[in-house]
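A protein chain is absent from this complex, but the other protein chains hold their places.
Note that the chains take the letters A, B and C in the order they are written out, and that residue 1 is the start of every chain.
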Amino acid sequence: MVVVMSAEAEEAHIQAVVGLVEKAGGEAFVSRGVNRTIIGLVGDVEQFGTLNLHALPGVTDVVRISVPYKLISRENHPDRSVVRVGGVPIGPGTMTLIAGPCAVETPEQTLEAALMARSAGATLLRGGAFKPRTSPYAFQGLGEKGLGILADVRAETGMPIVTEVVDARDVELVASYADMLQVGTRNMQNFALLQAVGAAGRPVMLKRGMNATIEEWLMAAEYIAQRGNLDIVLCERGIRTFEKATRNTLDISAVPVAQRLSHLPVIVDPSHSGGRRDLVLPLTRAAIAIGADGVIIDVHPHPETALCDGPQALVDGDVRELAETVRALPPVVGRTLTQV
Amino acid sequence: MVVVMSAEAEEAHIQAVVGLVEKAGGEAFVSRGVNRTIIGLVGDVEQFGTLNLHALPGVTDVVRISVPYKLISRENHPDRSVVRVGGVPIGPGTMTLIAGPCAVETPEQTLEAALMARSAGATLLRGGAFKPRTSPYAFQGLGEKGLGILADVRAETGMPIVTEVVDARDVELVASYADMLQVGTRNMQNFALLQAVGAAGRPVMLKRGMNATIEEWLMAAEYIAQRGNLDIVLCERGIRTFEKATRNTLDISAVPVAQRLSHLPVIVDPSHSGGRRDLVLPLTRAAIAIGADGVIIDVHPHPETALCDGPQALVDGDVRELAETVRALPPVVGRTLTQV
Amino acid sequence: MVVVMSAEAEEAHIQAVVGLVEKAGGEAFVSRGVNRTIIGLVGDVEQFGTLNLHALPGVTDVVRISVPYKLISRENHPDRSVVRVGGVPIGPGTMTLIAGPCAVETPEQTLEAALMARSAGATLLRGGAFKPRTSPYAFQGLGEKGLGILADVRAETGMPIVTEVVDARDVELVASYADMLQVGTRNMQNFALLQAVGAAGRPVMLKRGMNATIEEWLMAAEYIAQRGNLDIVLCERGIRTFEKATRNTLDISAVPVAQRLSHLPVIVDPSHSGGRRDLVLPLTRAAIAIGADGVIIDVHPHPETALCDGPQALVDGDVRELAETVRALPPVVGRTLTQV
Partner (left out) sequence: MVVVMSAEAEEAHIQAVVGLVEKAGGEAFVSRGVNRTIIGLVGDVEQFGTLNLHALPGVTDVVRISVPYKLISRENHPDRSVVRVGGVPIGPGTMTLIAGPCAVETPEQTLEAALMARSAGATLLRGGAFKPRTSPYAFQGLGEKGLGILADVRAETGMPIVTEVVDARDVELVASYADMLQVGTRNMQNFALLQAVGAAGRPVMLKRGMNATIEEWLMAAEYIAQRGNLDIVLCERGIRTFEKATRNTLDISAVPVAQRLSHLPVIVDPSHSGGRRDLVLPLTRAAIAIGADGVIIDVHPHPETALCDGPQALVDGDVRELAETVRALPPVVGRTLTQV
């Protein structure tokens, strides 16, 4: 940590900072310049954070240098991790396709979508039973009935299931059905939910908040990890910007950046970031080429009647091209498509 | 609702849209142009929303025209509402000052802060017992013990209390102490929490999500209203932009915009938007001048030891200027400071 | 300046930084921590900027501490400046109203608008003869003919004129008519234009780029100042964010922030930031209350036929309320409306 003193800071102000830091068990190195003095702090940064140095007279800025997360940091764990979901690996060396309907609507629709997913090369099935919706008047999902449908389709297809949980009170219920719990973009800083999924004994897919910096996303993962669960997969799904041609702006750079800062796997959701069917395959190719550990894609047998996000779901005609893409592209970047 | 067909749309595509709309009980008016055809829809918009017209062949865009919220809309309720919190009004004609410490730390600190708040002209006391924090290693609040301290200070000062709830499971507990429940910026789309506070029988202050559009903010209020609670106060607290000189960018225009769209009172939080003590008074003046129904401000007797957001709390020396501002400015815009 | 070394930096890397800095005539103070080493630099920062320390092995980050502008900085010039435009002051103590049509269309329309402006309390006339337009098919202004109309209206009303210049080749021409040159938001980083207006011998109004940080805005002012012209007025006019209810988001905090960093006057454009007539008066009140040194407002006698930005121009019926606002509000914040 570095404390920057203002041009008008007096010696007493400098000594006040040094005194507080040393009292907290740290060391302070003072560099005096013509116009400005800088104090470098060495020691327990979390401890310094509580000192409220910002509020001391003469202090202009306090710059944090070390990263504020620990358990999920690559500094402390140089090898990249593999997370297994019902036996299916997500991590370095492989490229895992997760696919399925945005929302579970009926047993038939879910099974059809799962078969589409499998024929595209997917080894994990996605599908929402609890849906967070901007409008209280929109379809909110089938709830437990939807979880039952997913379990039936898993029994029939052998595909482990990934499904969202939106309420800390439902975590136990959802975990009793799901192979992986998804925390959605709107809940990335729902800390009660993060702590609950951290204690649920299931792998977690943590979507990036559409307004979250990469650092905040990693801090959210740290919340989960702190409860003892390191089986976390990060999912980039687009951020909110001024551009309106796409629903959100896929931050493709976030994949290598997050992989460098954290040992956790990082996957991409090309369906929700663009919000347009015609962008799903191009964004999937970009995600694989940049080194994502997986992609998660909406498919729907009849998107024109989908109760949720139909405009972005891939249809039957797209599945062959998706299958071809996930087969041909990973080897060019040193990966293989995850197989059952 | 307007459906815009692509340049290549065929007559069959147009008829497909018309057919679907009419089957759903609506009317469709087709306007054919040289390059493009437009179809205007009249009827139940929520119903049309489920038709997934976006996904039909030949459809380029579906433009919604009527607002997607109802209960909180000013279209349906032209008079602006007054919300009463423990008898204190927030609404047109008055300017209500809410002040107190960011976090409840000790009985002494909370009482001192409440007395500062009162001497500035505040009629409601703010203070956090449950704190949502980006880092799992930061101070998370005193919990129920903090609520007890707030209740004691209310007994001593007579000031009704506003406090945040961060978990749907805590709503009943917090409501048993608080006069008004606060939903914070990170939870604005925590729909389970919105529904829980909507059913809690207490007025609610709904902070705008730092990444939320005004429309999404109003939709979040609709979630609360839908559970039978219309005692909602909207609070603008800054949005996330590229500018880093301030913690967030106070969207001052949101005050008149939201007041025009909704009948609910709208207040401003100048402390959290700027994140800097030196901006609190200037932003307070701007908020009052633009017609905010209230402001909510952090004060702390000893900010240099505050466990949360010390750098932005007003101190003793600022209180007199705040008092002067909230006394002198409201009359210029046709309001009076709310008094006990 | 502070250089942050990575956890893996070796002693040789540290010495390489120290060596380069000392060779450049600076001093380097090394603070070694358990995980990380920090090097504080003291000396000529511009010089260090050319050293490219970022690119050295072992370097994680280079943090600049002192501000990168000098001539316009308040550090070097603590008193806030007054800029005079044809004798009319803009600066501390006063609140100057600038008003007029967005674009000069005809002599009659310009004169009518000027009389509206004057009756509202304006002492400077705005009006565009050269218009930067997003579309090449939109009205681009009358050019020199428009400048002539402005000069005639100045002769008739006595109001000095503020008008935009969009091309470095036109600066001499525009300066031969105008009392103040305006650099628009799209040209804030048109460095050739900045240098040209810096040498033109006229006061300059520099609008903030809609995507510019406050620091970049001040750097753009430094470009003008560097050519010998310190008669610069900064104009906040809204930034681009995700919010679409307003054309841009007025960054009201930028007023006190820029006034603290620079000695230059700061005014606000409530017309272009909101892009909606119904927001002009509320935003004007916010701007005056926060301490803006002036406001610049579009008025138009017949906005329904305006060739540019009609939807945001104040009309006759609004002028009385504007006059009342600019008369009543400045005294509450210690200012008086600038009079001729």
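FYI, a contact is a pair of C-beta atoms (placed from the backbone, for glycine too) under 8 Å apart; a residue touches a chain by one contact, two chains touch by 3 or more.
None of the values given here were measured: they were computed from a predicted structure.
A.B. asks: Can you say which of A:Val104, A:Met188 or A:Ile214 touches the chain missing from this structure?
C.D. replies: A:Ile214
A.B. asks: Touching the hidden chain in the complete assembly: which of C:Glu164, C:Glu222, C:Glu236 or C:Asp251 does that?
C.D. replies: Of the listed residues, the one touching the omitted chain is C:Glu222.
A.B. asks: If the hidden chain were put back, which residues of subunit B would touch it?
C.D. replies: Looking at subunit B, the ones touching the missing chain are residues 2, 4, 7, 27, 29, 31-36, 38, 40-43, 60-61, 63, 65-66, 75, 240-242, 244.
A.B. asks: Residues on subunit A that touch the omitted chain in the whole complex?
C.D. replies: Contacting residues on subunit A, toward the hidden partner: 211, 213-215, 239, 241-246, 249-257, 260, 273-274, 278-279, 282-283, 285-291, 328-329, 332-333.
A.B. asks: Suppose we count only contacts with the excluded chain; which residues of subunit C make the list?
C.D. replies: Residues in contact with the chain left out: 46, 49-50, 52, 54-56, 68-69, 132-139, 166-169, 186-187, 189-192, 209-211, 216, 219, 222-223, 226, 240, 303-307, 310-311.
The rule we apply is simple: only the chains that are shown with their structure count from here on.
A.B. asks: Based on the averaged CA atom positions, which chain is farthest from subunit B?
C.D. replies: The most distant chain relative to subunit B turns out to be C.
A.B. asks: Roughly how far is subunit A from subunit C, going centre to centre by Cα mean, in whole Å?
C.D. replies: About 39 Å, centre to centre.
A.B. asks: Taking the mean of the CA coordinates per chain, how far is subunit B from subunit C in Å?
C.D. replies: Averaging C-alpha atoms per chain gives centres 31 Å apart.
A.B. asks: Going by the contact rule already set, what residues in subunit B reach two or more other chains?
C.D. replies: 211
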